[in-house]
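Here it is, the structure in full.
Every protein chain of the complex appears in place save one, which is left out.
And then subunit A:
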Amino acid sequence: MPSDRFAQMALPQTGQAPLDRARARVLILGALSLVALGLFLTLGVPGGAWGFALPFRAGKLVALVLVAYAIATSTQLFHAATRNQILTPAIMGFDALYLMLQAGSVFFIGAMATQDLDPILKFSLEVIVMMVFSTGLFLWLFSTQARDLYLLVLVGIIFGTLFRSLSSFISRMIDPNDFVVVQGATFAQFNTVNIDLLWISLVLCAFTVPVLWLLRHQFDVLALGRDTAINLGLPYRRVMLITFATVGLLVSVSTALVGPVTFFGLLVTHLAYRLLPGARFGPTWIAASLVAVITLVGGQAVFEHVLGFKGTLSVVIDLLGGLVFLTLLLKGAQR
(Lines give C-alpha, C1' and ligand atoms only; values in the text may rest on other atoms or scores of the structure.)
Protein backbone atom coordinates (compact mmCIF):
# COMPACT_ATOMS: atom_id res chain seq x y z
CA MET A 1 0.00 0.00 0.00
CA PRO A 2 2.57 2.65 0.98
CA SER A 3 4.74 1.98 -2.05
CA ASP A 4 1.63 2.42 -4.17
CA ARG A 5 1.04 5.84 -2.60
CA PHE A 6 4.57 6.97 -3.12
CA ALA A 7 4.44 5.89 -6.73
CA GLN A 8 1.51 8.23 -7.20
CA MET A 9 3.28 11.00 -5.36
CA ALA A 10 6.27 10.71 -7.64
CA LEU A 11 4.26 11.47 -10.77
CA PRO A 12 5.29 15.03 -11.47
CA GLN A 13 2.89 15.86 -14.24
CA THR A 14 -0.33 15.48 -12.26
CA GLY A 15 -1.94 18.84 -11.78
CA GLN A 16 0.12 20.15 -14.68
CA ALA A 17 -2.07 18.80 -17.46
CA PRO A 18 -5.28 20.62 -16.45
CA LEU A 19 -3.22 23.78 -16.07
CA ASP A 20 -1.94 23.54 -19.61
CA ARG A 21 -5.42 22.84 -20.87
CA ALA A 22 -6.73 25.87 -18.99
CA ARG A 23 -4.00 28.05 -20.49
CA ALA A 24 -4.81 26.80 -23.98
CA ARG A 25 -8.49 27.52 -23.49
CA VAL A 26 -7.82 31.04 -22.26
CA LEU A 27 -5.62 31.64 -25.29
CA ILE A 28 -8.37 30.42 -27.61
CA LEU A 29 -10.84 32.72 -25.87
CA GLY A 30 -8.39 35.58 -26.32
CA ALA A 31 -8.09 34.86 -30.04
CA LEU A 32 -11.88 34.65 -30.39
CA SER A 33 -12.23 37.98 -28.59
CA LEU A 34 -9.84 39.58 -31.04
CA VAL A 35 -11.90 38.17 -33.91
CA ALA A 36 -15.04 39.60 -32.32
CA LEU A 37 -13.40 43.01 -31.94
CA GLY A 38 -12.24 42.92 -35.56
CA LEU A 39 -15.66 41.93 -36.84
CA PHE A 40 -17.35 44.64 -34.85
CA LEU A 41 -15.05 47.30 -36.29
CA THR A 42 -15.08 46.17 -39.92
CA LEU A 43 -18.29 44.29 -40.71
CA GLY A 44 -20.52 45.97 -43.25
CA VAL A 45 -18.73 49.29 -43.42
CA PRO A 46 -19.80 50.87 -46.71
CA GLY A 47 -16.85 51.76 -49.01
CA GLY A 48 -15.52 55.23 -48.38
CA ALA A 49 -17.17 55.54 -44.99
CA TRP A 50 -14.18 54.20 -43.02
CA GLY A 51 -13.13 57.62 -41.80
CA PHE A 52 -16.50 58.09 -40.15
CA ALA A 53 -17.30 54.50 -39.20
CA LEU A 54 -14.07 53.54 -37.44
CA PRO A 55 -13.91 56.26 -34.75
CA PHE A 56 -17.67 55.97 -34.22
CA ARG A 57 -17.53 52.24 -33.79
CA ALA A 58 -14.35 52.37 -31.74
CA GLY A 59 -16.05 54.45 -29.04
CA LYS A 60 -18.92 52.03 -28.87
CA LEU A 61 -16.53 49.11 -28.90
CA VAL A 62 -14.64 50.43 -25.88
CA ALA A 63 -17.94 50.85 -24.07
CA LEU A 64 -19.03 47.28 -24.84
CA VAL A 65 -15.68 45.87 -23.72
CA LEU A 66 -15.94 47.84 -20.47
CA VAL A 67 -19.46 46.56 -19.91
CA ALA A 68 -18.36 42.99 -20.61
CA TYR A 69 -15.48 43.31 -18.15
CA ALA A 70 -17.59 45.05 -15.50
CA ILE A 71 -20.45 42.57 -15.57
CA ALA A 72 -18.27 39.46 -15.69
CA THR A 73 -16.00 40.71 -12.93
CA SER A 74 -18.72 41.97 -10.62
CA THR A 75 -20.62 38.70 -10.97
CA GLN A 76 -17.60 36.57 -10.24
CA LEU A 77 -16.62 38.69 -7.23
CA PHE A 78 -20.16 38.42 -5.97
CA HIS A 79 -20.03 34.64 -6.33
CA ALA A 80 -16.78 34.46 -4.38
CA ALA A 81 -17.99 36.68 -1.56
CA THR A 82 -21.45 35.17 -1.18
CA ARG A 83 -20.42 31.53 -1.68
CA ASN A 84 -23.04 30.78 -4.23
CA GLN A 85 -22.92 30.67 -7.97
CA ILE A 86 -26.53 31.39 -8.73
CA LEU A 87 -27.13 34.90 -7.46
CA THR A 88 -25.61 37.89 -9.22
CA PRO A 89 -25.67 41.61 -8.45
CA ALA A 90 -28.19 42.05 -11.26
CA ILE A 91 -30.47 39.31 -9.94
CA MET A 92 -30.26 40.94 -6.51
CA GLY A 93 -31.73 44.08 -8.07
CA PHE A 94 -28.56 46.06 -7.96
CA ASP A 95 -28.76 47.85 -11.28
CA ALA A 96 -32.25 48.89 -10.22
CA LEU A 97 -30.65 50.65 -7.27
CA TYR A 98 -28.48 52.64 -9.65
CA LEU A 99 -31.52 53.67 -11.66
CA MET A 100 -33.28 54.68 -8.48
CA LEU A 101 -30.34 56.89 -7.58
CA GLN A 102 -30.67 58.54 -11.00
CA ALA A 103 -34.33 59.30 -10.46
CA GLY A 104 -33.68 60.33 -6.88
CA SER A 105 -31.01 62.85 -7.81
CA VAL A 106 -33.28 64.46 -10.41
CA PHE A 107 -36.07 64.57 -7.86
CA PHE A 108 -34.04 66.12 -5.08
CA ILE A 109 -31.72 68.41 -6.98
CA GLY A 110 -33.94 69.07 -9.98
CA ALA A 111 -33.36 68.31 -13.63
CA MET A 112 -31.71 71.64 -14.42
CA ALA A 113 -29.16 71.27 -11.66
CA THR A 114 -28.62 67.64 -12.59
CA GLN A 115 -27.89 68.58 -16.15
CA ASP A 116 -25.74 71.52 -15.15
CA LEU A 117 -23.59 69.25 -13.03
CA ASP A 118 -20.50 68.11 -14.79
CA PRO A 119 -21.50 64.59 -15.96
CA ILE A 120 -18.19 63.19 -14.75
CA LEU A 121 -18.57 64.75 -11.32
CA LYS A 122 -22.16 63.55 -11.16
CA PHE A 123 -21.20 60.05 -12.19
CA SER A 124 -18.36 59.96 -9.66
CA LEU A 125 -20.77 60.93 -6.90
CA GLU A 126 -23.20 58.23 -8.02
CA VAL A 127 -20.44 55.65 -8.03
CA ILE A 128 -19.43 56.60 -4.50
CA VAL A 129 -23.03 56.39 -3.30
CA MET A 130 -23.41 53.01 -5.01
CA MET A 131 -20.21 51.71 -3.39
CA VAL A 132 -21.43 52.78 0.03
CA PHE A 133 -24.90 51.33 -0.54
CA SER A 134 -23.69 48.02 -1.91
CA THR A 135 -21.16 47.58 0.85
CA GLY A 136 -23.71 48.33 3.55
CA LEU A 137 -26.48 46.26 2.05
CA PHE A 138 -24.42 43.20 1.25
CA LEU A 139 -22.43 43.20 4.44
CA TRP A 140 -25.73 43.26 6.27
CA LEU A 141 -27.10 40.42 4.15
CA PHE A 142 -24.04 38.22 3.97
CA SER A 143 -21.89 38.88 7.01
CA THR A 144 -23.64 36.24 9.08
CA GLN A 145 -23.40 32.58 8.28
CA ALA A 146 -24.52 31.23 4.92
CA ARG A 147 -28.18 31.98 4.38
CA ASP A 148 -30.71 29.91 2.56
CA LEU A 149 -30.34 30.43 -1.16
CA TYR A 150 -34.05 30.58 -1.85
CA LEU A 151 -34.48 33.23 0.82
CA LEU A 152 -31.80 35.29 -0.89
CA VAL A 153 -33.42 34.89 -4.31
CA LEU A 154 -36.61 36.14 -2.75
CA VAL A 155 -34.81 39.05 -1.08
CA GLY A 156 -33.26 39.89 -4.44
CA ILE A 157 -36.61 39.94 -6.18
CA ILE A 158 -38.05 42.12 -3.46
CA PHE A 159 -35.13 44.53 -3.55
CA GLY A 160 -35.26 44.76 -7.34
CA THR A 161 -38.99 45.41 -7.30
CA LEU A 162 -38.62 47.91 -4.48
CA PHE A 163 -35.91 49.92 -6.23
CA ARG A 164 -37.75 49.83 -9.56
CA SER A 165 -41.04 50.85 -7.96
CA LEU A 166 -39.37 53.66 -6.07
CA SER A 167 -37.74 55.02 -9.19
CA SER A 168 -41.00 54.83 -11.16
CA PHE A 169 -42.77 56.44 -8.21
CA ILE A 170 -40.26 59.28 -8.24
CA SER A 171 -40.61 59.55 -12.03
CA ARG A 172 -44.34 60.10 -11.61
CA MET A 173 -43.84 62.85 -9.08
CA ILE A 174 -41.41 64.93 -11.08
CA ASP A 175 -42.59 67.13 -13.92
CA PRO A 176 -42.53 65.70 -17.43
CA ASN A 177 -39.54 67.78 -18.54
CA ASP A 178 -37.45 66.42 -15.73
CA PHE A 179 -38.70 62.95 -16.53
CA VAL A 180 -37.04 63.11 -19.93
CA VAL A 181 -33.68 63.45 -18.16
CA VAL A 182 -34.34 60.38 -16.04
CA GLN A 183 -35.49 58.47 -19.07
CA GLY A 184 -32.30 59.32 -20.92
CA ALA A 185 -30.35 57.67 -18.12
CA THR A 186 -32.59 54.64 -17.70
CA PHE A 187 -32.94 53.70 -21.33
CA ALA A 188 -29.29 53.26 -22.21
CA GLN A 189 -28.91 50.14 -24.33
CA PHE A 190 -26.38 48.21 -26.31
CA ASN A 191 -27.38 50.21 -29.39
CA THR A 192 -27.40 53.60 -27.74
CA VAL A 193 -24.39 53.45 -25.51
CA ASN A 194 -23.89 56.38 -23.17
CA ILE A 195 -20.62 57.72 -24.66
CA ASP A 196 -20.28 60.73 -22.31
CA LEU A 197 -19.17 58.55 -19.46
CA LEU A 198 -16.76 56.46 -21.50
CA TRP A 199 -13.53 57.97 -20.23
CA ILE A 200 -14.37 58.04 -16.57
CA SER A 201 -15.65 54.45 -16.86
CA LEU A 202 -12.44 53.43 -18.57
CA VAL A 203 -10.37 54.99 -15.79
CA LEU A 204 -12.45 53.34 -13.07
CA CYS A 205 -12.28 49.90 -14.69
CA ALA A 206 -8.56 50.26 -15.37
CA PHE A 207 -8.08 51.06 -11.70
CA THR A 208 -9.82 47.84 -10.59
CA VAL A 209 -7.66 45.55 -12.75
CA PRO A 210 -4.37 45.71 -10.80
CA VAL A 211 -6.17 45.80 -7.45
CA LEU A 212 -8.15 42.66 -8.21
CA TRP A 213 -5.13 40.93 -9.71
CA LEU A 214 -3.10 41.52 -6.55
CA LEU A 215 -5.98 40.21 -4.45
CA ARG A 216 -6.77 37.21 -6.64
CA HIS A 217 -5.44 34.63 -4.17
CA GLN A 218 -7.42 36.25 -1.38
CA PHE A 219 -10.62 35.84 -3.40
CA ASP A 220 -9.88 32.13 -3.69
CA VAL A 221 -9.69 31.93 0.09
CA LEU A 222 -12.76 34.13 0.48
CA ALA A 223 -14.77 31.67 -1.61
CA LEU A 224 -14.09 28.95 0.95
CA GLY A 225 -16.49 30.69 3.32
CA ARG A 226 -16.12 32.87 6.38
CA ASP A 227 -14.90 30.32 8.90
CA THR A 228 -12.31 28.73 6.66
CA ALA A 229 -11.16 32.12 5.41
CA ILE A 230 -10.62 33.39 8.95
CA ASN A 231 -8.92 30.15 9.89
CA LEU A 232 -6.49 30.72 7.02
CA GLY A 233 -5.73 34.21 8.29
CA LEU A 234 -7.64 36.22 5.69
CA PRO A 235 -8.61 39.69 6.94
CA TYR A 236 -12.17 38.69 6.20
CA ARG A 237 -14.06 41.90 6.83
CA ARG A 238 -11.62 44.00 4.88
CA VAL A 239 -11.69 41.71 1.86
CA MET A 240 -15.50 41.61 1.98
CA LEU A 241 -15.58 45.43 2.06
CA ILE A 242 -13.24 45.72 -0.91
CA THR A 243 -15.24 43.10 -2.80
CA PHE A 244 -18.64 44.69 -2.33
CA ALA A 245 -17.31 48.20 -2.96
CA THR A 246 -15.80 46.98 -6.23
CA VAL A 247 -19.06 45.26 -7.15
CA GLY A 248 -20.88 48.56 -6.55
CA LEU A 249 -18.41 50.41 -8.73
CA LEU A 250 -18.57 47.93 -11.61
CA VAL A 251 -22.35 47.70 -11.54
CA SER A 252 -22.51 51.50 -11.72
CA VAL A 253 -20.24 51.52 -14.73
CA SER A 254 -22.12 48.88 -16.66
CA THR A 255 -25.56 50.23 -15.81
CA ALA A 256 -24.54 53.78 -16.67
CA LEU A 257 -23.18 52.70 -20.04
CA VAL A 258 -25.85 50.29 -21.30
CA GLY A 259 -28.55 50.01 -18.65
CA PRO A 260 -29.61 46.86 -16.80
CA VAL A 261 -28.91 43.41 -18.26
CA THR A 262 -30.22 40.90 -15.79
CA PHE A 263 -28.75 37.51 -16.68
CA PHE A 264 -25.66 38.36 -18.70
CA GLY A 265 -23.28 38.00 -15.77
CA LEU A 266 -24.69 34.62 -14.84
CA LEU A 267 -24.35 33.38 -18.41
CA VAL A 268 -20.73 34.36 -18.93
CA THR A 269 -19.41 33.35 -15.51
CA HIS A 270 -20.98 29.92 -15.80
CA LEU A 271 -19.52 29.44 -19.25
CA ALA A 272 -16.14 30.30 -17.72
CA TYR A 273 -16.67 27.89 -14.80
CA ARG A 274 -17.48 25.16 -17.29
CA LEU A 275 -14.52 25.93 -19.52
CA LEU A 276 -12.04 25.94 -16.63
CA PRO A 277 -13.39 23.47 -14.07
CA GLY A 278 -11.74 23.85 -10.70
CA ALA A 279 -9.63 26.82 -11.80
CA ARG A 280 -8.62 29.60 -9.44
CA PHE A 281 -10.02 33.12 -9.39
CA GLY A 282 -7.30 34.56 -11.64
CA PRO A 283 -7.69 32.36 -14.74
CA THR A 284 -11.46 32.17 -14.33
CA TRP A 285 -11.63 35.96 -14.13
CA ILE A 286 -9.73 36.33 -17.41
CA ALA A 287 -11.85 33.63 -19.05
CA ALA A 288 -15.15 35.13 -17.86
CA SER A 289 -14.16 38.58 -19.10
CA LEU A 290 -13.14 37.18 -22.49
CA VAL A 291 -16.32 35.14 -22.80
CA ALA A 292 -18.25 38.31 -22.00
CA VAL A 293 -16.37 40.26 -24.67
CA ILE A 294 -16.96 37.53 -27.24
CA THR A 295 -20.67 37.30 -26.43
CA LEU A 296 -21.31 41.02 -26.25
CA VAL A 297 -19.08 42.40 -28.98
CA GLY A 298 -19.47 39.42 -31.30
CA GLY A 299 -23.21 39.27 -30.72
CA GLN A 300 -23.64 42.98 -31.25
CA ALA A 301 -21.55 42.85 -34.45
CA VAL A 302 -23.73 40.12 -35.87
CA PHE A 303 -26.99 41.68 -34.76
CA GLU A 304 -26.18 45.20 -35.83
CA HIS A 305 -24.19 44.72 -38.99
CA VAL A 306 -25.28 41.36 -40.37
CA LEU A 307 -28.89 40.90 -39.35
CA GLY A 308 -29.65 44.59 -39.18
CA PHE A 309 -31.68 44.07 -36.02
CA LYS A 310 -31.86 46.75 -33.39
CA GLY A 311 -32.03 46.33 -29.67
CA THR A 312 -32.55 42.61 -29.62
CA LEU A 313 -29.21 41.38 -28.35
CA SER A 314 -30.07 42.08 -24.72
CA VAL A 315 -33.27 40.09 -25.18
CA VAL A 316 -31.37 37.10 -26.55
CA ILE A 317 -28.72 37.32 -23.83
CA ASP A 318 -31.33 37.58 -21.11
CA LEU A 319 -33.23 34.65 -22.57
CA LEU A 320 -30.13 32.44 -22.59
CA GLY A 321 -29.01 33.68 -19.18
CA GLY A 322 -32.50 33.19 -17.78
CA LEU A 323 -32.45 29.58 -18.95
CA VAL A 324 -29.09 29.07 -17.23
CA PHE A 325 -30.55 30.61 -14.07
CA LEU A 326 -33.56 28.30 -14.10
CA THR A 327 -31.41 25.26 -14.76
CA LEU A 328 -29.13 26.13 -11.86
CA LEU A 329 -32.06 26.73 -9.53
CA LEU A 330 -33.61 23.39 -10.45
CA LYS A 331 -30.28 21.60 -10.09
CA GLY A 332 -29.85 23.24 -6.71
CA ALA A 333 -33.28 22.01 -5.70
CA GLN A 334 -32.39 18.42 -6.58
CA ARG A 335 -29.30 18.41 -4.42
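Just so it is clear, a contact is a pair of C-beta atoms (placed from the backbone, for glycine too) under 8 Å apart; a residue touches a chain by one contact, two chains touch by 3 or more; residues count from 1.
Following the convention adopted for this analysis, contacts and distances are computed from a predicted model.
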Omitted chain (choose from "Ferrichrome transport ATP-binding protein FhuC", "ABC transporter permease", "Chemotaxis protein CheA" or "[Citrate [pro-3S]-lyase] ligase") - UniProt protein name: "Ferrichrome transport ATP-binding protein FhuC"
Absent-chain contact - pick from A:30, A:225 or A:322: A:225
Interface with the unshown chain - residue positions in subunit A: 5, 8-9, 14-15, 79-80, 83-85, 216-218, 220-221, 223-228, 230-236, 273, 277-278
